[in-house]
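Just one protein chain is left out here, and the rest sit where they should.
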């Protein structure tokens, strides 16, 4: 059966060019980048080249970019590191209700340490309010952390304006750009970003490697102590193959950004429009224009997301859901609840995320399959009775 | 020029079989292991198989082994996680003066958080004293963290006896087994180990992947919060290629443990004896028998370690040094000072670590080269004058 | 795979889906908030269940559990049906992941609710319904979440 992968927001395949760049570093240039012999110094050289390449894609200097073990570690580091290091300045952090759990669960942990966190609401399209943000700032506020692009509904926040407000009040601004990096052009300077989390496996690079941009001069504590790697800020033998692969993927993404976006937006709109035109009782979530180029998120009334995913999978289509049932949690996704969806609708959500290897046929086939599946599941659903009987 | 790698304790090349096992997971089975579609479920399956394989090598059940981003993260997690989660029980931690910085710097951070740390002395061969350990335990002691094998001088601690003492007093026992795993047989149950750090790149597996064994029932806080991966204990999209590679390397190491040890010990002794027999004013560091099968650590009087390393490197030989000068620090390695070496001798240390690809010719060539190099550097050294003039 | 082949078979080809017009008993458990609703219809002849159908809003295992439960009790006596446990449902499905065990409980409860409805309407009592409380909440999800 043909396999159609529409879960690029969960993770991406590693591009051939990326693997080819990584391979020599497993078996040939395998030295520890901190060693002074040739094996080590060669590794050190490519380490610093990789850092430079990535820094350039976000208009940063190399000494502001630190490699980590992934987006979650970066999120934890940014928030815990900045809040703990700046206790003297204040104990207040502002974030939003729709952040990734890498941020939200870190906030919970910080609350247990005595920090105060404001969780901003979002509107029906997933946008925070700049007025509410500014109003939430107190003289205790140290950091604002607002994600660049939401992983579920794809909504893109006005990052530059958020940074402006932060800086006007002398507050630092972190953004979780794990979904944005490689999908929109990011300029940390022009966008007033002080700290930014990114991850390799979302941009056709390897898993287990990520990064944190930390503007110069920012006070931040370590979360992984030990050797002096990453200029004394993140211990652990450098994952050179991962770093080299991440850098290659980052440069490829940066170079092809425009065509990548155009392609994704075209397929995304085709997919979303196709579904909305053929399946009734469906709601397109997220912002109509300010959104991830490859993100489609739709709720189908009367049915549950996991059943939808399993049925799609049986037809070879890989999607994802903010459904609670996929995870065993009682509540549906906090993001869908935050945009005001009632539980029963939020349970029926489907995220299809498009990427560089998606084809027009994939999209057509998906629309067709989805129509059948939704109909089949609805006929099984006690909630659909009303519609059948009353025409609703 | 022939390249001779004698720095296996710093990091190892990835074995061909390991890479071959990893490759499909970059481009084919690339799904997110938390996704319910086939791409994800296949990843999930190999994730759990890998966990099981590794757990078996240490006689643990799979649900006690957690993947991390490396040995340093495991060390940080074990110490911070256990101490923070058990504040009610006490605030005291016991470790040794010769731990890796992943432990020592974590201890410093914990001291800043208000915990108390006892740093045990070691004897001239790098051994802690079991009596001193037991005497250091107070009713506040929560955790003992003593490394299995020291990374510089190779000394192996009496882990089982340490665990026995810990348990006798109701104290938890963590061991940093980054250098031991794959080089000695470890049985966490028989050895009374409650938590244990391991790392992939020291056993011919990939960099950027490690693990922490956590015995069931142990209270531990997370250091990386977010998604529910690793049973809610370590967030971040699972690094499947890294995990699969780590597991393959672990199984290979376990299966060949005996022959690996025999080979290493033979070459190690040949190298150490060869050097000691041909170069005067040299001191063999570490324990004569209880030591890493591949570790040779020797101090050469009158000369400095970095100069030695550079000269070796010029002859194609990659070694390592606990020398301060390699790192820009004023003091030589804390390990060499802890075993009581005076500064001037500790500065002239050389670690040569043997691994699976080391040959007998490598060893012969190294002995030969080292003799020349040491002589050349000594003739340049003002400290050697005495010897030349007085015959010392 | 997340689910056994048996679960997938019952999910993809559920038995006894639908409604029974003028059913003798109808039971519904679960709620939309939690994302599972199971409704079971039974037709009774004497003390025998001669027909059973279900409609389920819920995840794959909820649908599979409904399907298997209806299959297990088809043609059985009411007492036999009341003896059905969620354990049997799980076994028949070849196992369920821990977080999905509640689906089997729901199926057991939906069936009980249908029989209770039948009993109430016909003023009958069954030993198997002793202590049965139709308003109890049978949800026991574990809270686990992952997102990407």
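Quick notes
We just call them A, B and C in the order they show up, numbering each chain from 1.
We take it that a residue touches a chain if its C-beta (ideal position, glycine included) is under 8 Å from a C-beta of that chain, and two chains touch if they have at least 3 such contacts.
The structure presented is a predicted model; accordingly, all values stated were derived computationally and were not measured.
For the chain missing from the display, the contacting residue among A:228, A:314, A:337 or A:379 is A:228, taking the whole complex into account. Among B:37, B:80, B:100 or B:263, only B:100 touches the chain left out of the display.
From the options B:42, B:194, B:304 or B:362, the residue with contact to the unseen chain in the full assembly is B:304.
Among B:163, B:182 or B:322, only B:322 touches the chain that is left out of the view.
In the full complex, subunit B touches the omitted chain through residues 9-11, 100-101, 151-152, 302-307, 310-311, 314, 320, 322-330, 332-333, 342-344, 347, 379-383, 385.
Note that in this section only the chains that are shown with their structure count from here on.
The greatest centre-to-centre gap from subunit A, using C-alpha centroids, is found for C. Sorting all chain pairs by how many C-beta pairs they have in contact places A-B at the top.
Separating the CA-averaged centres of subunit A and subunit B is a span of 34 Å.
Distance from the subunit B centre to the subunit C centre is 55 Å, each centre being the mean of its Cα atoms. Along subunit B, residues 32, 34-36, 38, 227-228, 237 each make contact with two or more other chains.
Along subunit C, residues 144-148 each make contact with two or more other chains.
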